[in-house]
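This view holds just a subset of the chains, kept in their places.
Should a chain be cited, it is by its letter among A, B and C, assigned in written order, with residues numbered from 1 in that chain.
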Amino acid sequence: MKISARNQLKGKVVEINKGATTAHVRIEVAGGAIVTASITNEAVDALGLTVGGDAYAVVKASDVMIAVD
Amino acid sequence: MKISARNQLKGKVVEINKGATTAHVRIEVAGGAIVTASITNEAVDALGLTVGGDAYAVVKASDVMIAVD
Amino acid sequence: MKISARNQLKGKVVEINKGATTAHVRIEVAGGAIVTASITNEAVDALGLTVGGDAYAVVKASDVMIAVD
């Protein structure tokens, strides 16, 4: 499946923290930055995510803001 | 100003493309990935964004999805 | 690629309307409802979308609201 979301950063899962319904998944992307995703517990299971596995952080362009110092 | 958005990727503006009301801004972040943001033309002006300038791509954790191959 | 977004509705592209930077794409999904997506012109080109082609409307669960009459 190819998706319209313009941002697809390749990396490795470094942490999975499941809550009651919502999980936080951290991906270390190229360059060493950590990207945090808040997704459903159900999605964690459906994708079979595990710490150390390859994954992409995917973000729609309209959900990206720009900031300056 | 410190913001709750968990993802703040430092980089440089590599392209600004203004449309009628909506602009696309591309940031090259650490590791060389390009992040595309769709923001208002007005925000481009308010931040004084210019190609080559330093900037952050900022994303709320609830707007990040995870994908696997 | 498998994505964490919980909602992936299969359908056919019935309209593509490109603006200056932002396109509106309409998908007729099973049951006959029309789903409207606002995506970048660039994504329309990258996916090779054409009217009549098969496509999915994809939505992260945290972007779905519920309403009642």
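To be clear about the criterion, contacts are C-beta pairs under 8 Å (C-beta built on N, C-alpha and C of every residue); 3 or more make two chains touch, one makes a residue touch a chain.
This one's a predicted model, so the numbers in the text were calculated from it and none came from an experiment.
Enquirer: Once every copy is counted, not just the 3 shown, what does the total come to?
Expert: All together, the file's complex is an assembly of 6 copies.
Simple rule for what comes next: only the chains that are shown with their structure count from here on.
Enquirer: How many angstrom lie between the CA centroids of subunit A and subunit B, rounded to a whole number?
Expert: Each chain's C-alpha centroid was found; their separation is 17 Å.
Enquirer: How far is the middle of subunit A from the middle of subunit C, if each middle is the mean of its Cα atoms, in Å?
Expert: Distance between chain centres: 21 Å.
Enquirer: For subunit B and subunit C, what's the span in angstrom between their mean Cα positions?
Expert: Between these chains, centre-to-centre, one finds 23 Å.
Enquirer: What are the residues of subunit A that contact at least two other chains?
Expert: Within subunit A, the residues that touch at least two other chains are 3, 5-6, 37-39, 43, 47, 56, 58, 60-62.
Enquirer: Report the residues of subunit B in contact with subunit C in the complex, numbered from low to high.
Expert: 17-24, 36, 38, 62-63, 65-69
Enquirer: Across the complex, what residues on subunit A touch subunit C?
Expert: Residues 1-6, 37-40, 42-44, 46-47, 56, 58, 60-62.
Enquirer: If you look only at subunit A, which of its residues touch subunit B in the complex?
Expert: Residues in contact with subunit B: 3, 5-9, 13, 24-25, 27, 29-33, 35-39, 43, 47-49, 53-69.
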